[in-house]
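One protein chain omitted, others in place.
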Amino acid sequence: MTDTQLTLLQIDNYGPWTVTPEPRSEMDLQVLQSRIFGDVADFVGSRDGYAFVTRFDNVVAVTNGINRAAHERLQTSVRNRYPVTASVGVGRDATPAIALDEATAELQAAGSAQDGDRREVLGFAADHSSPSPEDVRVAHFDVDDATGEYTDRLNAYDSFVAIERSLVSLMAYLRERHGGLAFFVGGDNIIATMPDITPEEYHAALDHVATETDVSLKVGVGTGPTPADAGMDAKHALERCRHHETAVEVGHERPDPAVDD
Amino acid sequence: MTDTQLTLLQIDNYGPWTVTPEPRSEMDLQVLQSRIFGDVADFVGSRDGYAFVTRFDNVVAVTNGINRAAHERLQTSVRNRYPVTASVGVGRDATPAIALDEATAELQAAGSAQDGDRREVLGFAADHSSPSPEDVRVAHFDVDDATGEYTDRLNAYDSFVAIERSLVSLMAYLRERHGGLAFFVGGDNIIATMPDITPEEYHAALDHVATETDVSLKVGVGTGPTPADAGMDAKHALERCRHHETAVEVGHERPDPAVDD
Amino acid sequence: MTDTQLTLLQIDNYGPWTVTPEPRSEMDLQVLQSRIFGDVADFVGSRDGYAFVTRFDNVVAVTNGINRAAHERLQTSVRNRYPVTASVGVGRDATPAIALDEATAELQAAGSAQDGDRREVLGFAADHSSPSPEDVRVAHFDVDDATGEYTDRLNAYDSFVAIERSLVSLMAYLRERHGGLAFFVGGDNIIATMPDITPEEYHAALDHVATETDVSLKVGVGTGPTPADAGMDAKHALERCRHHETAVEVGHERPDPAVDD
Partner (left out) sequence: MTDTQLTLLQIDNYGPWTVTPEPRSEMDLQVLQSRIFGDVADFVGSRDGYAFVTRFDNVVAVTNGINRAAHERLQTSVRNRYPVTASVGVGRDATPAIALDEATAELQAAGSAQDGDRREVLGFAADHSSPSPEDVRVAHFDVDDATGEYTDRLNAYDSFVAIERSLVSLMAYLRERHGGLAFFVGGDNIIATMPDITPEEYHAALDHVATETDVSLKVGVGTGPTPADAGMDAKHALERCRHHETAVEVGHERPDPAVDD
């Protein structure tokens, strides 16, 4: 069974900072945001976690295996490199959405995201369990023949709108139906941190998106003790979808041989 | 009247590169993508342009005032710093979507985005006009009381889904109705490059989004010879929305005094 | 005749900041310093200037063609991206060392580098002249057969000590004899911003270094309206040194054909 540790990193008082004493250059903000995300992705990634852009001022990461001390170090690094600080909440549950609820609750308990006094909160409610090889499930989606169907035919924007539409449809469906959390990761790729659901349920998700948005997705599903392991397993499964022209493939670490490649 | 110069920067053969010889670490890809975007935002931004994350492997930028030589320099910098190269198309039109069609057409004429032989194309169909003070219109949207309504009440993900929903609704509406292009820029902020439309038409766009997604947006609209000028004008207009609790404010550089603050 | 514009960028109150409230992580400082330098090199370089690491908390740049407004923009970018701010002084003279004296004087007039109240000074005493094709002279030195003599034979550190020795000898000689400023730029490369001196004087400098440190250097000298032009001319001249096994080569833009390749 999955046991997902989720981290929410929130830049303290960011909205007010962007307009104080007057609105700051938008491109300076874009550079700042992309660098903070890049640093979080690097830090988390080099410890086998996965971080997602999310809103830029809020970054969500799957952090199984990354302890409280490492989170403090990340927080200190942000303070030492940037003109802003960050608060961090960490939660843990079989269901990613519940783990994120926990992480969010810890930050909200300490005050509003725009409370000038709330700085560098660290709430860590996740130390309780020992790692196991099925803690993390990652689903890696992409759009069927995105380059042929969209990138080379539509202008860049219209293909992007189609992908975004499918993203929102999938985000809402996985969140409401299964408590999974999906994120856009660039190109035509969407990655979700998921609880343990069946291949049939993945097919149902793809059908839902196709019906609602007319965009056809496929998905590789991976399992592992860390997001990096589960994510690489998912990537290989997605490669099998490409070779076999299948819509759902489940990674080799999954115990049920009947559904494997 | 607007005369928008749009740049499409596309990483050459990126999808295949990410899985050759085998899938690369997702977090390394995230770091790479965020840095390439940061560099483009820095380069374009320090020349008064605006760049948008878009799909990460495709970056769209408004580049009025940035000439062909500067685009070549940007292309060379990507080659000198990253393991990938980039192709660049530039178009120009009163309507942003048509300018992007032009930019896209130049790249597509040179081959598929996943054609291993297509590298470092530079198509620049935009030199023809002299700058004028109303060339660029920028609309800067945000969610009404996003912190109170969403960030502090919902978990981080659910507030993000609500913002994404409103984004997709707005993207499709502005694209289809007006040929404007909207992009998520972080937090609860959406920025669009727009043709010349009336405040009433902005109200109609907000109404459409509110009806379709139940998310209430407001917008500041700015005008200028460059994206930076127009964008800063829009930010000040948006600040006036906040102070006056209005939904649409139009910047001081707009000629019609009746709609100004 | 040369007319060198030099910029001194100094991080405000940096020393005290690094130990307040207690000493900060040295590696966080190294990351911060390398990023600030990278941003300055990018900003200056994309405008045809040359920036040198120098002390990291003080960066020296040759900035012919980069005006006051661009320097202000650079200063604003530092404030918007980093936890520190920067002061900037700009001077101009035929002799680089005198131009740097001017730049330094403007900062020192505004207070000590560790005065907590001195922030974001901008002193620009350089607008007075129009560009000409011989404004900037760049000399690009490297160590003869550094890879064979040092990198592959000595351990990495001992070859580095040899290069550093030659650097200090060259720095002092060029500074005292000619008012030129030399900087280490990585590997076995040293780049100097120079006044107009003869090839014989370059030979004398190489002889001085060889006598004092037993390290044999060669040099390509370039001229141009900007540091990028002069520097590229110097690089090509240095390539000719390699092919012809000569010690001093002077670029093609130099008027005297007798000394050219």
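Going by the order they are written in, the chains are A, B and C; count residues from 1 in each one.
Quick note on the criterion: a contact is a pair of C-beta atoms (placed from the backbone, for glycine too) under 8 Å apart; a residue touches a chain by one contact, two chains touch by 3 or more.
Keep in mind that what you see is a predicted model, and the values were worked out from it rather than measured.
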| item | value |
| --- | --- |
| Where the missing chain touches chain A, by residue | 39, 42-43, 46, 73, 77 |
| Touch list for chain B against the chain that is not drawn | 24-25, 28-29, 31-32, 35, 76-77, 79-83 |
| Residues belonging to chain C that touch the chain removed from view | 8, 10, 14-15, 18-19, 23, 25-31, 33-35, 37-38, 41-42, 44-46, 49-51, 53-58, 60, 97, 100-101, 103-105, 108, 112-114, 147, 151-152, 154-158, 160-161, 163-165, 167-168, 171-172, 175, 181, 185-188, 191, 228, 231-232, 235-236, 239 |
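Assume only the chains that are shown with their structure count from here on.
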| item | value |
| --- | --- |
| Chain separated most widely from chain C, comparing mean CA positions | A |
| Chain at the geometric heart of the assembly (C-alpha centres) | B |
| Centre-of-Cα separation between chain C and chain B, whole angstrom | 37 |
| Centre-to-centre distance between chain B and chain A (centres being mean Cα positions), rounded to whole Å | 23 |
| Chain A and chain C, separation of their C-alpha mean positions in angstrom | 44 |
| Multi-chain contact residues (two or more partners), chain A | 25, 28-29, 31, 35 |
